[in-house]
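Only a single protein chain was left out; the remaining protein chains are all shown in position.
For reference, chains read A, B and C in written order, and residue numbers begin at 1 within each chain.
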Amino acid sequence: MQRKIRMGMVGGGQGAFIGAVHRMAAALDGFIELVCGAFSSDPERSRASGRDLLLDERRVYGTYREMFEVERSLPESERMDFVAIVTPNDVHFEPAKLALEAGFPVMCDKPLCLNLEEAKTLASVVEKTGLAFGLTHNYSGYPMVKEARARVREGALGKVRRVVVEYPQGWLATRLESTGQKQAGWRTDPKRAGASCCVGDIGTHAAHLSEYVTGLHIEEVACELTTFVDGRPLDDDASMLLRFEDGARGVLWASQIAIDEENDLNIRVYGEKGSLEWHQEEPNSLVLKWPDRPRERVRSGANYAGLTPEALGATRLPAGHPEGFIEGFANLYRSFASSLLDGTTPDCPTVQDGVRGMAFIEAAVASSKADARWTRVSP
Amino acid sequence: MQRKIRMGMVGGGQGAFIGAVHRMAAALDGFIELVCGAFSSDPERSRASGRDLLLDERRVYGTYREMFEVERSLPESERMDFVAIVTPNDVHFEPAKLALEAGFPVMCDKPLCLNLEEAKTLASVVEKTGLAFGLTHNYSGYPMVKEARARVREGALGKVRRVVVEYPQGWLATRLESTGQKQAGWRTDPKRAGASCCVGDIGTHAAHLSEYVTGLHIEEVACELTTFVDGRPLDDDASMLLRFEDGARGVLWASQIAIDEENDLNIRVYGEKGSLEWHQEEPNSLVLKWPDRPRERVRSGANYAGLTPEALGATRLPAGHPEGFIEGFANLYRSFASSLLDGTTPDCPTVQDGVRGMAFIEAAVASSKADARWTRVSP
Amino acid sequence: MQRKIRMGMVGGGQGAFIGAVHRMAAALDGFIELVCGAFSSDPERSRASGRDLLLDERRVYGTYREMFEVERSLPESERMDFVAIVTPNDVHFEPAKLALEAGFPVMCDKPLCLNLEEAKTLASVVEKTGLAFGLTHNYSGYPMVKEARARVREGALGKVRRVVVEYPQGWLATRLESTGQKQAGWRTDPKRAGASCCVGDIGTHAAHLSEYVTGLHIEEVACELTTFVDGRPLDDDASMLLRFEDGARGVLWASQIAIDEENDLNIRVYGEKGSLEWHQEEPNSLVLKWPDRPRERVRSGANYAGLTPEALGATRLPAGHPEGFIEGFANLYRSFASSLLDGTTPDCPTVQDGVRGMAFIEAAVASSKADARWTRVSP
Partner (left out) sequence: MQRKIRMGMVGGGQGAFIGAVHRMAAALDGFIELVCGAFSSDPERSRASGRDLLLDERRVYGTYREMFEVERSLPESERMDFVAIVTPNDVHFEPAKLALEAGFPVMCDKPLCLNLEEAKTLASVVEKTGLAFGLTHNYSGYPMVKEARARVREGALGKVRRVVVEYPQGWLATRLESTGQKQAGWRTDPKRAGASCCVGDIGTHAAHLSEYVTGLHIEEVACELTTFVDGRPLDDDASMLLRFEDGARGVLWASQIAIDEENDLNIRVYGEKGSLEWHQEEPNSLVLKWPDRPRERVRSGANYAGLTPEALGATRLPAGHPEGFIEGFANLYRSFASSLLDGTTPDCPTVQDGVRGMAFIEAAVASSKADARWTRVSP
């Protein structure tokens, strides 16, 4: 990097989970500096958050509109270089659109928006402005996910036949939203989360991961959404059959009621020549399976023999020194920030991935309403 | 036991896999003795097999019909007490029916028959004769499967919500049947295997396991069968959504093309109060998951504190001394043989489980033909 | 086999653990038949055990002396072919010696005797009589242990540098012997167990395994024995440094007070070119480690590509069908029994291994008394 990149943030005030993750991910490599923010819809809370973060109080804003306006007017050497949007789903579209229109590249949490229509509009704004737009499908930032993708792409597994992807969690096994827990509150509220809770929150991660690793698009889903917890207006569990391009078949299961599953996103891909398996909770290993020789455990690590360049570029430590969630997340930020200086294409999910994600959610919801009928994913 | 139980065998000649398993399972505890057999449809091969097994050559028969006739005429103190049928699927119905009609209890390999109609006929013969009939859904013989079932039954998990059951294998990832491999030959041949290869062979095990552990019946399936290997007339992969009684939902995936998966039957059950997980390839551990305390690893073992009587009765060794496939299988045989002497109900799958299995296969095939439409399992 | 081999048993009456294991191991393959026994020093208990085992009551003996005398006088076609000795350590030497002198080959539980002197005497009797003698260091019967040994022998790991072998258990973490538990009683009693509890019971297994896998003898030990449980006259924990032939170095830790360790014998061997790792509680996997390519998981299984003949000959099932403790144990019996008919050398630990084991125990005890001074193992 020739200089530090300056980041502004929308959302992520005191008590928020994902905002803190974005900040740590951005800070890790020492090349991105948080310079300003509108951390909460409550201006007082925003200011308190800014103080916690040791920001210059003049750059802690009451609203994102204000932030975009003021920052825009600052000298180029001072003003933020991009904005990170880390709010609930219903506050993605507007700040993202306004930021782009004000000339700021955007790093946005997923899912992209509240619905497919918003998503398409946003994609057209991105296209029109020509600005960088990143979406934090952060699991694609893990070195071993990149290794998996590279192996599939280079043909090591042959033609892909079967995908099994899961994302079980248990945190919504009871009616947590009725206790006032903030994240549970908005995730289960259709107005703030959109048409789905489980698919929107984690199903899209699973779908993105499966497409990222295999390089194949999901074309159709036959889905059953379930709400196991009484009184919850959205789904808390989703199981579906998938049809990928080119004849590959998939199973996707995501759940928020799977007691004591923490964050067990995992994927298995079976091809004509070999198979692979990866688990987010043990992210530094990738298992390769072969028909005629022993199963192999490939490991993340800067010194690990035989890693693909894609994986090597995403690891910071020697093998055996665990890199985790923040490091994977940081890879998206590092690549995104670099691209702002050198104009390269960042290795980071795009607004188009976000549009696909919204189409996936809508197809899943529609299929479930039609008693699991095969339904096209139409981004 | 007051005396040794005498077993006759249909099938299981030289080179057969499952026949040898049945014999080891029967022999393990020292209470069952193989006394006769019709080991092959080729009388010469049958005799050679009998010699290998050190049987009296007068009790090695050319056909099972002959065996039933001759054995029936022997003095009670000599003749076989029951017959084990370990042939391909198309040679289950007739020998089982004949054996029962000749007065011999039957232990039969799964799936029960070639189709649901045969299965129902056989069930009526069992009922008419009043003889014992066991079906080797052997995975239910594992101590930790019994522990899982007991825990669910006693309510430790609360109401069951979600089941995920898988049975991946990779042995049919290429067209093995064209190399002359015997088992591949008949499993992929509709005339010998029935309407399905993958569901018939292993999907039924997965379905049975899920019903055994949860105590719930599968009511409907939405299934996609796939044949990934060109030129194969039957499915080699099956994915399906399940609806159990009482609102529980399931995913079942079975595959024979999942390269380097060996025999990885596994099940996860999620309830309102807790979860459990079991893997056949590490059969002596059962994982229990709780919302508010650490995950527990329960272990098989005669000295293991807190095991349910169901599991304790199925384990022969102290914890840490691995018991495997044969030992689990042997539990079915031990219970079946005991019941012949003391008239108790054996702890062993029944002809009714077999009928359910055939109905499950037919529903899966029908659903797949109807583009994964929800289809009732109607035994 | 041309005929069934007839086995007699010394010890293993009602309530005994290891006697039942020997019987199941012998029965598994259908080639060995238990025909007689002196199951207990209490004749009534012996008879009751014989009844449980469905033996002809004329061949259930009150003492082993009687058994050897009577069996010897039976016609060759009836009398036992060999005797299995499954008593506590203090009742190995005499029955073994007498059996050999009466012309009966012997399969004996480990450790061989009460002390090195007895062991050497017994070895000379074996030599004099020229009869087969097997010692159940049963862990060497596991397929993956044989695979490990074969890999080391063929040079895959290069020159061996470092061995780490452990055998932790927790069953003696409290003073179990004071509750009347039978095995705890004699294991902790110097008169019945010999000079060591922990080394004698499990340390010898660990030492044998390390020598079996590496093909190297342990030459010197620096050992600290500890008795953690008050009032126990023998050690319940042993840690030692090892010097093998040819410069290899080892660490051996065995313990009976390691709470919730069940039977976790495990070994790691590090050579100049690669490493290996094996765990008894997951016996069907062998991990191979390389400097320049991914770690491999080799699996037991009759159909597993690339297994050495040594491992293939010791597996009965396809990969993924777990084989366990009894199956590994049974490999010793199968090989021993075969050798009685065809005169081949059985693939089974010998009386010389037993002598080495006793020398190992004595060296460990002597070293510990001398404050862990390096002490030669002198069989």
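Going forward, a residue touches a chain if its C-beta (ideal position, glycine included) is under 8 Å from a C-beta of that chain, and two chains touch if they have at least 3 such contacts.
If you're wondering where the values come from, they're calculated on a predicted model, not measured in any experiment.
Participant: Of the listed residues C:257, C:355 or C:377, which contacts the missing chain in the full complex?
Facilitator: Answer from the full complex: C:257 touches the omitted chain.
Participant: Quick one: which of A:24, A:48, A:102 or A:366 touches the chain that's been left out?
Facilitator: Selected residue, touching the omitted chain: A:24.
Participant: Just to verify: which one of C:89, C:214, C:239 or C:263 makes contact with the chain not shown?
Facilitator: C:239
Participant: Could I get the residues of chain C that touch the absent chain, sorted low to high?
Facilitator: 161-162, 164, 166, 170, 173-174, 222, 224, 226, 228, 237, 239-241, 249-251, 253, 255, 257-261, 268, 270-275, 289-291, 295, 371-372, 374
Participant: May I ask you to list the residues on chain B that touch the chain which is not drawn?
Facilitator: Interface with the chain not displayed, on the chain B side: 288, 291-299, 305-306.
Participant: Name, in rising order, the residues on chain A that touch the hidden chain in the full complex.
Facilitator: 1-4, 17, 20-21, 23-24, 27-31, 34, 53-54, 169, 171, 261-264, 280-284, 299, 301, 303, 316-327
The rule we apply is simple: only the chains that are shown with their structure count from here on.
Participant: Most remote chain relative to chain C, going by C-alpha centroids?
Facilitator: Result for the farthest chain: A.
Participant: Whose Cα centre is nearest the centre of all Cα atoms in view?
Facilitator: Chain B is the most central one.
Participant: On a C-alpha centroid basis, what's the spacing between chain A and chain C, in Å?
Facilitator: From the centre of chain A to the centre of chain C is 55 Å.
Participant: At what distance in angstrom does the C-alpha mean of chain B lie from that of chain A?
Facilitator: So the centroids are 43 Å from each other.
Participant: What whole-Å value do you get for the distance between chain B and chain C if each is reduced to the mean of its CA atoms?
Facilitator: One centre to the other, that is 34 Å.
Participant: What residues in chain C touch two or more of the other chains?
Facilitator: In chain C, 299 touch at least two other chains.
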